[in-house]
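Complex shown without one protein chain; remaining protein chains in place.
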Amino acid sequence: MAKIKVGVAGYGTIGQRLADGVALQADMELIGIADLAPTLSIRALCEKGMRYDLYLVEGADKKRFDALKIPISGSFYDLVGKVDIMLDASPGGVGERNKKLYEKNGVKAIFQGGEKNSVADVFFHGYANYEKGIGADYLKLTSCNTTGLIRAVDCLDRLYGLDRVAITIIRRVADPGDYHRGLTNALQIDKAPSHQAVDMMTIMPHVRATGILVHTPITHGHIITVVATAKNEKITKEKALKAFRQHPRIRVVSIEEGFLGNASLFKYARDLGNPRGDMYEIGLWEDSIVESGNDIMFAINIPQESVTIPETIDGIRAAIKMQLTREEGTGQTNKYLGIGKWL
Amino acid sequence: MAKIKVGVAGYGTIGQRLADGVALQADMELIGIADLAPTLSIRALCEKGMRYDLYLVEGADKKRFDALKIPISGSFYDLVGKVDIMLDASPGGVGERNKKLYEKNGVKAIFQGGEKNSVADVFFHGYANYEKGIGADYLKLTSCNTTGLIRAVDCLDRLYGLDRVAITIIRRVADPGDYHRGLTNALQIDKAPSHQAVDMMTIMPHVRATGILVHTPITHGHIITVVATAKNEKITKEKALKAFRQHPRIRVVSIEEGFLGNASLFKYARDLGNPRGDMYEIGLWEDSIVESGNDIMFAINIPQESVTIPETIDGIRAAIKMQLTREEGTGQTNKYLGIGKWL
Amino acid sequence: MAKIKVGVAGYGTIGQRLADGVALQADMELIGIADLAPTLSIRALCEKGMRYDLYLVEGADKKRFDALKIPISGSFYDLVGKVDIMLDASPGGVGERNKKLYEKNGVKAIFQGGEKNSVADVFFHGYANYEKGIGADYLKLTSCNTTGLIRAVDCLDRLYGLDRVAITIIRRVADPGDYHRGLTNALQIDKAPSHQAVDMMTIMPHVRATGILVHTPITHGHIITVVATAKNEKITKEKALKAFRQHPRIRVVSIEEGFLGNASLFKYARDLGNPRGDMYEIGLWEDSIVESGNDIMFAINIPQESVTIPETIDGIRAAIKMQLTREEGTGQTNKYLGIGKWL
Partner (left out) sequence: MAKIKVGVAGYGTIGQRLADGVALQADMELIGIADLAPTLSIRALCEKGMRYDLYLVEGADKKRFDALKIPISGSFYDLVGKVDIMLDASPGGVGERNKKLYEKNGVKAIFQGGEKNSVADVFFHGYANYEKGIGADYLKLTSCNTTGLIRAVDCLDRLYGLDRVAITIIRRVADPGDYHRGLTNALQIDKAPSHQAVDMMTIMPHVRATGILVHTPITHGHIITVVATAKNEKITKEKALKAFRQHPRIRVVSIEEGFLGNASLFKYARDLGNPRGDMYEIGLWEDSIVESGNDIMFAINIPQESVTIPETIDGIRAAIKMQLTREEGTGQTNKYLGIGKWL
């Protein structure tokens, strides 16, 4: 079978990682990336030798790239004309405009969490509703927090059946390298319920969800606490742990062994030698799991820069009908991304 | 009736505020404070004119005070000999040693959260178990988070009957002015369940509680999210709000009116002209309250430096039998501290 | 002599403190303050009993104030019609528009650092160029960093004659209570030279100045390091200390006595019982002063919320010709603000 041809729009925090992730898939070919300006990320790409072809979106000033000797492979239109599917990681709202071009070219697309749900036919999560994405033209991926959260909730739900969850999102306020937003010595609270709880109910309508989100002045890794209430049976810590340990995209860690907080997971990923110090798995603290009646409570860590990459690649597999079941689709993604080898 | 004579051991973050609080009680007399070294707080006291008499604990070097012309009124022994009750806000562990002196002098005492529970006869909270403190010799107050949390939980429980609560404590990691501890670009998680959940069950054994605590790099005001499950009836947002609005030590605020996070509450207290920018009330965000089945979820703000002051003064009233009911005891404290005037 | 009638436009961080400062001047009368919306600061003013009359600027929605039972004394036009001088602490750019109204009413005004220099006849600092402000109609005050910096530099220059200074501003990035700006785990650098160095040369043209500014993720108190080179004589640490110690608006502190950083100064001001925990003086660390050849280097702390208040009030004295010399003008301000009593 010919390799599926993939393009990436937007070479920012998410776009770079999508490109890297696709490049690792043996059954896909990364045709190129598209961006607007010679950002630091584009300059870094050039300094390392342009391993991806660069196309310019409308409004880009080619002279600025020429001045920096950054080679250009064509326009965004050219890129869209060459691919089977676009991964759109443009700034929020731009994806919707790009969609017209995708439609015109008969190209499928997967949008990131910054776009409105209406941009897509299916609001998608590789583990929770892979089947819905099969053959669909336009998918929108859940946001970083929702993607990671659903991994854990879906994992328990499939095994034990959940009635409801209440989440507290302790959100990192900015990405590393951000200066245009930040928070200094303040916790900021959003109106409840948080959109992540609402989004989860869209994907998993049989589980009631609510939640509160608090922004905190850090840059690496959200922490979410989850209070999950089972429908019937009591979910013990033992049962929960067993389920979590078998999930390839959940890495069970403990304070005991040195994972004292979100910064430990980033440090560990750096020490592993992972590019950019990224981690695809969410962390789940074994020693955070507590039972209270029929409720079970636990805490997870969401590596916000990289967590949506695997589920987005799952989306390609579903949309292109590369694999027809959730197990096969996510399994292939995991294999090529090296996820779960430590299990 | 003669005024109750009160002494304060330790003039740190809590001790200063206890002294200020007692000084406002028309039926109490602050005999003096005791400390070890000419800290910045003691220097500030001196610069403002020594409104409290200062006694020196064992090990203090009087020459250092003399060099700074800070007047000394006597030794810790002298102070203990003059009072009916001591409020002990010494560093953790020191209170236990001080207790021997209190016992020897037949003086009652209230310890703060840093001491072990075993130091006291009663683990005390003004609203939740005032009656248990009546006539007791040694009380230990709940810690700052637990004190504020119990206000809200007890408030709902008395009206509607709670079965269980699950809390997420988003903790400020250091006090303003601390350099010896801190956290930088990290969220640190504690082993669950958090001691606050366990402590709450000691005070309110009929409500099951569990929780997770995450330290965050800020200095002003913890935020706690609470998932509360009623025993029988459904607690609607309306019912909860009604209860919270009537509690003198809970200030219902909203994002809508500009309280965007914990920093807004500190700013507001500063703008009110409150000494040190302190606030005795916890904040409770109206627009954080959400229902989910029989659960109700909401977020509160704990002003960690000042929140335990009212309940500690309640403790004096209970221990000395100044007022014999919870309503009267807390009511007197509130009156003299100016709590609830805004209701 | 009749009291000078003063109004304050804008009741934000600076405006509140200007109002408080003017209210303390026995030879001035605060006629009122003007603002646009029922901000938290206005609500706090109301909760405490409206000690200042409130006037509404154009565009204000009176209904919002009525709904909160906040009494209104009239319009901005009414306020301007009643005063001799306006202190304009409106958001940057608004002062320039207001100026037309001031001119029309023959009312003098002092603008804060957010306005362009062109808004005023004189760029003013109470200690460095009081004489220039005498009788002027429109003054603009130096910004917070420049105000504090000039205190120290002018102090040395008058005694020993400076040739040049090179400054490093370690800037707090946001005020307490800010959420709209912030910085998280990043130091941000501005293009050099910093405007503060340039501004200082406008006020003190005989001293060459340059500097670099770095924003840091904290909210309380800038720190500036100053490398000052004398024209002729060597400025020893002893000489510098002697000069600094005699300046009423410089508080010499030391790491030795517990002032470990900027947070200690805020804590000390809170412990002093200063309203809002404010301090009018800059802090200057004795144990930061080092000599190197003819250079002397030292570090100061700038309490950004309150540092410009005394110099602004000096500006009233100059503009209205209340006192005709720098010594008398600043002396009266200091007397009423309680500055220097600790000397």
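Order of writing sets the chain letters: A, B and C. Residues in each chain are counted from 1.
Assume a contact is a pair of C-beta atoms (placed from the backbone, for glycine too) under 8 Å apart; a residue touches a chain by one contact, two chains touch by 3 or more.
Bear in mind that the values here come from a model prediction, so they are computed numbers and not experimental data.
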| item | value |
| --- | --- |
| Absent-chain contact - pick from C:Val6, C:Ala263 or C:Ile339 | C:Ala263 |
| Given C:Ala67, C:Ile189 or C:Leu324, the one touching the chain that is not displayed | C:Ile189 |
| Hidden-chain contact residue, picked from the options B:Thr219, B:Ser292 or B:Ser306 | B:Thr219 |
| In chain A, positions touching the absent partner | 16, 39-41, 43-45, 47-48, 176-179, 184-185, 219-220, 257-261, 263-264, 266-268, 270-273, 275-277, 342 |
| Hidden partner chain, residues of chain B it touches | 173-174, 176-179, 181-186, 188, 217-219 |
| Residues belonging to chain C that touch the chain removed from view | 163-164, 166, 168, 170, 185-193, 208-212, 214-221, 223, 225, 227, 255, 260-263, 285, 287-293, 295, 297-299 |
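Everything that follows uses one rule, which is that only the chains that are shown with their structure count from here on.
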| item | value |
| --- | --- |
| Innermost chain, where centres are averages of C-alpha coordinates | B |
| Classification of the chain B:chain C interface as same or different, half of numbers criterion | same |
| Whole-Å separation of chain centres (CA-atom averages), chain A against chain C | 47 |
| Cα-centroid distance, chain B relative to chain C, in whole angstrom | 36 |
| Overlap residues in chain B, where contacts from two or more other chains coincide | 185, 219-220, 260-261, 263 |
